[in-house]
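Apart from one protein chain that is not included, each protein chain of the complex appears where it belongs.
Chain lettering (A and B) follows the sequence in which the chains are written, and residue indices restart at 1 in each chain.
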Amino acid sequence: MKIALVSTFVPFLYGGARNIVEWLQGMLEKEGHQVERIYLPQVDVPDLLFQQMTAFRWIDLSSADRVICFRPQAHLIQHPHKILWFIHHIRSFYDLWENDLYRGCPDDEKHRGLRAALHEADTAALREAKHIFTNSRVVSDRLKHFNGVDSEVLYPPVFESERFHARQYNDEIVCICRLEHHKRQHLLVDAMEFTKTPVRLRLCGSSFRPAYPGELERRIAELGVKDRVTLENRWITEEEKADYFADCLATAYLPEDEDSYGYPSVEASHAAKAIITTTDSGGVLELVQDGVNGFITEPSPQLLANVMDKLYTDKALAKQMGVNALERLSEINISWSHVLRRLLA
Amino acid sequence: MKLLIFTPGLKASAIGRMTCLVSNALIAQGHEVVIVRTEVNALLDRPSHDFNTRMISWSDEKQVLEATAECDVLVYQVGDNYDYHEGCVTWLARLPGVVCLHDFFVGHMFYAWAQKNMEKADSILKHWYGDEVAKRFFKFANNKAFIEGTKDQAPLTEWIASQALGVITHSRWGTPRVVRSCLGSVRVVPLAYDAPGESEVAQGYEPNKFGRMKLLTVGHINRNKRVADVIHAIAGSPLLRQNVVYRLVGAADPEMVIELSTLANSLRVNLVISGAVDDTELALAVGEADVMSCLRWPSLEAASASAIEAMLYGKAAVVTDTGFYSEIPDDCVEKISHEDEVADLRAVLERLYSKPSERVALGERARRWASSTYLAENYARQLVEESIACQKLRPIVTAKAYFVEVMKRWGATDDLLRADDTMSALAVMG
Partner (left out) sequence: MWGGAEELAVNLQKNLVIAGHHSEILRIPFQWEPATRISSQMLMVRALELWNVDKVIALKFPAFYIRHPNKTLWLLHQYRQAYDLYDAGQTNLPPGQVGDDIRTLITNADNEAFAESERIFTNSEVTRRRLKKYNGFDATVLLPPINDPGLFTGGQSGDYIFAGGRVNGMKRQHLLLDALRQASPNVKLIIAGPPDAPADGDQLRETVARLGLGDRVKLDLRFLPRETYANYLNNAAAVAYLPFDEDSLGYVAMEAATADKALITTSDSGGILGLVKQRETGWVAEPTTSSLADAMSAVFADAAVTRGYGSGARDLWNSFGITWPKTVETLLQ
């Protein structure tokens, strides 16, 4: 089949949305399909939205048998066989509207009108799709609530998951993702104050701004836990990541209210390692079941310390949870074969 | 809500008066209003209605743009008079907003506007009405021929409606053209109007005083008020000739005065031409009138302020059965068919003369109906509703305008602009 993958982007900003497209392309091509990847530039400036959306309506991809759209507002594209793997809305006009900080425009008649128009246009475009998939229950709920459309959750798998495996269960809780405030590595550092076992913590990842890693460093020094916490503020290669996951006791991934479960939690699961997360982390709670393939605690350092200690003390538990984590992936169909089957149905 | 309302401001403008009522109602409902006076520069220093709120001039570009940035919606009061509405037409083309359409026929205003915008005007005529009509439009011999030749073929309703985010108008009869050309919604709302000093006016009234029936026509005396036909109607009945005094109050050209006086004299009809009078005098004239003649032909406006006034004053009114007047309940006014105007009118006037109690009852029904219909409070509320509905349309209209501008810069012809492929995509956006 000739398949066009369409998404929006801001040039030179790379993120999860690009991975999902590029990995899917690789998998489709392996199956023998002809794939074209089309990235369209877009900025979420309120006054420029409708011009850009109109432009997208004029894009002709009729030479493709099927079109799969990802990031907004790619779903505006017209095609007789349009499939959406809907990652998120322009949230400032949807669930973040009530929040002054995130809305990005004043809550006045003009912008309420813009919001209404956007909802209508989105809904109409969504209805044109033959099938709508999302990357999480959270996003599906939002689609139903705001646009009245039904969708199927299709969890994005990780590329070449064979890279991840379990080698041993040492004494380290590992968290590999960007060092940013909303990823909340500081909660893990704070937890080290309350741990009673020699359990260690490894935090690695790059960051956009030096302020947050700086904060983490200060806190580590303050708490006097430098000997038990490793902080690596740099880009971690795929090999290094696979290594850390292979050897660690368990992993932690506890961002603040993220829609999707995040690749780190899936990678950890492929490496058969338990995942520590918190009640307000969002999409990752669709993957983690408390006491089964990890722990879900309130976001308090004290409670986090408790589960970290638990895993250190009871290695058998850590191992078993790791095995469950691997199984969980099949349970909720996080696999490329499932993805391809559903997208090409 | 913050509304920026474009309107003629001068006292002579009935539309200005109506806007004043609506503006006050809006403010009473908790909204903020800024007024933009839209008369030609020469008239901007005439005394205006008391709008009770900030007022700026349409020609002060900076102020208008600043006010636009601060408000939620623009409202344009549009009527068929370029001298009064130049500012509306100029700004409507630049900044979309809600149009309150007072006249379905805006041919006179278009004609005047076209003098400085001939190329655009030609293209507009061709676009809506075709090459044939466009060729003839500026070649009529006189005003009468112009109105005859354009009121049904090229009323230019579409020219205004197509620029609006939404339209409020005041009767149904002319709405098909509006609906066809307006991107947004169209709603019919009874015109806001009032009858100041209504109670005082009612006080002094004595029906058929001295056995005479006072018939009154108010307003600028021109042909479409059918004065000559009224005179003929009275003349055709000895009863009426003896007992009816027909008074004309309002400005009139000297030629018209002579023509009508001569006609009345020759037919021995009692005609009194008062000319223009002040408000007090006018109130007295209305107060003592038995019947008001509000005949019109052709009828091109969406609502008639004078007919509404007559009803609000509780007077028996005679109207032509067309346009806005047809939509008034049958038991509130006497409707005359235009085809049999003189005969119909004669019969109606005879009946009204002979049955004063019926007349009073008619007027009372009219007053009750009018006073609960033509409410500024209702108009204001609907204007706000329409404004909110339009906000949803604005992003699409703005996007479309962006693309049209680019196409025009690239030298696109009208045909290319209308091509299905390009513009139909906008249809999905709501």
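Note that contacts are C-beta pairs under 8 Å (C-beta built on N, C-alpha and C of every residue); 3 or more make two chains touch, one makes a residue touch a chain.
Treat the numbers as computed from the prediction; the structure is a model and nothing was measured.
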{"item": "Contacting the left-out chain in the complete assembly, out of A:Leu13, A:Leu101 or A:Ala345", "value": "A:Leu13"}
{"item": "Per the touch definition above, residue among A:Gln52, A:Ser151 or A:Thr278 touching the missing chain", "value": "A:Gln52"}
{"item": "Sole contact to the chain not displayed, among A:Gln42, A:Thr195, A:Thr251 or A:Asn324", "value": "A:Gln42"}
{"item": "Touching residues (missing chain, whole complex) on subunit A", "value": "10-13, 36, 38-43, 45, 48, 51-52, 54-56, 58-63"}
{"item": "In subunit B, positions touching the absent partner", "value": "402-403, 406-407, 409-413, 415-416, 419-422, 425"}
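One rule holds in what follows: only the chains that are shown with their structure count from here on.
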{"item": "Between subunit A and subunit B, centroid-to-centroid distance (C-alpha), Å", "value": "61"}
{"item": "Contact set on subunit A toward subunit B in their complex", "value": "47, 49-51, 53-54, 57-58, 76, 78, 108-110, 112-114, 116-118, 120-121, 124-125"}
{"item": "Residues of subunit B defined as touching subunit A within the complex", "value": "1, 72-73, 387-388, 390-396, 398-400, 402-403, 422, 425-426, 428-430"}
